[in-house]
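Worksheet for the structure shown next.
A protein chain is absent from this complex, but the other protein chains hold their places.
Then we have chain A:
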Amino acid sequence: MSSELAIAQHIKYIQALGKQKDDLIYHKTAHLRMNAVYWGLTATCILGRPDALDREEMIAYVMSCWDDEAGGFGAHTGHDAHIHSTLSAIQIMVMQDALDRIDIERVTQFILSLQQPSGVFAGDAFGEVDTRFLYIAVNALALLGRLGDLDQEKTVEYVRQCRNYDGGFGRIVGSESHAGQVFVCTAALAILDRLDVIDEPTLAWWLAERQLPNGGLNGRPQKLEDVCYSFWALSALSVLRKLHWIDAAALTSFILSAQDMEVGGIADRPGNMADIFHTHFGIAGLSLVGYPGLVDLDPVFCMPASVIEKKGLRKGWEALPRQKV
C-alpha cells in the first residue's frame, strides 16, 4: 500500500502524455484532448509545479482548436466546437494568464446560444442537453466576466427541477441523483449565489452516505467506489461546508492506493490502469481534504484557488485545513 503521494512520478506521467503520438489510443482519444490538457495543467498546478508543461506550446495548441464557424473551441485541432472543450480552453487560458488572446465576445455568444427555452444548455448545435452543460456555461461565463448576460432565473429554475427527494440532482429533469451531477448543479448554484435551491441537510446526508468501508466514494447507491467520485462528492460537500462528514483519512488512503507508483498517474481504483482524468480528480480530492504540500484547489471552478481569488470569484466553500508536511 502506498502511503505517500508520488509527486515526482505524477509530474513525469503528465509530461509524457503529449508525447505518445505513435500510439493508436492517443489518436482515438483526441475527442478528449482539450479536457486532458486542462486536467494535466490543473494537476501540475495543484502539485506545485505550474511550469511543468510548456506554456507557449499549450497556448498555441488551444488556439489551433478554435472553430471559427461556430465561435467556440473544439476538442482537438479540426474538431467541432463543443461547450465542454470551450470551457477547458477558457480555463487553460485563465490559468496561463492569456485570456486576452480569446475573442471573448464570440465565445460568450456561442455559449449563450446553447441555452434552451427550459433553461438547460445543449453541448453543441445538435442539441444533447445535460446539467453538465449548464454548469459549464455558468462556469465559463463567470470566468469571462459575462455572467450578467445570462438569464440566471431560467438557469436556476432548470436546476431546481432536476432536484430529487434524496437531495441530489440528475442529468436532466427526471434523472436519478448522481454524484457527478450533484457536483455540477451545486457548483452552478454556488456561482449564481443560489444555494437556497438546495435541501442542504438531505443532500449532505446523501453525499456522506457515498463513502464505502474501504474509504472510497461511489457515485450512486449500490455502486462501486471510484477515485473520480471523490472529487464530485467532495466538491459539493465543501460548498455545503460539510467536508468533515466523511472520513478524510480513509479516503486519502484509498486515493493513494490507486496510484501507479512506478510510471505515475492515478487509476479509478487500486490495481487499474492510470489515466489523466483520474490523476487530476484524485489530486484535486487530496487537495480538498488537506493533503500536506499541495496547493489549494477551488472546488467550485476546479482550478487553483489563488487564480479564482484573483478574479474575485471565490465563493463561501470550506475545504479541510492543509496538514503540515
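By our rule, contacts are C-beta pairs under 8 Å (C-beta built on N, C-alpha and C of every residue); 3 or more make two chains touch, one makes a residue touch a chain; residues count from 1.
One rule holds in what follows: contacts and distances are computed from a predicted model.
Tell me the UniProt name of the left-out chain, picking from "3-methyl-2-oxobutanoate dehydrogenase (2-methylpropanoyl-transferring)", "Polynucleotide 5'-hydroxyl-kinase GRC3", "Rab-protein geranylgeranyltransferase" or "EKC/KEOPS complex subunit CGI121".
In UniProt, the chain excluded from the picture bears the name "Rab-protein geranylgeranyltransferase".
Quick one: say which of A:Gln115, A:Asn139 or A:Gln211 touches the chain that got left out.
A:Gln211
Looking at A:Ile246, A:Ala284 or A:Leu313, which makes contact with the chain not pictured?
Reading the full complex, the residue touching the unseen chain is A:Ile246.
Who touches the missing chain here, A:Ala52, A:Ile172 or A:Leu195?
In the complete complex, the chain left out is touched by residue A:Ile172.
Identify the residue among A:Glu4, A:Asp103, A:Glu128 or A:Asp193 that touches the chain left out of the display.
Residue touching the chain left out of view: A:Glu128.
Considering the whole complex, not just the chains shown, which residues of chain A touch the missing one?
22-24, 27-31, 74-75, 78-80, 82, 124-128, 130, 164-166, 170-172, 174-178, 204-205, 208-209, 211, 213, 215, 220-223, 226, 242, 244-247, 250, 260, 262, 267-268, 271-275, 277-278
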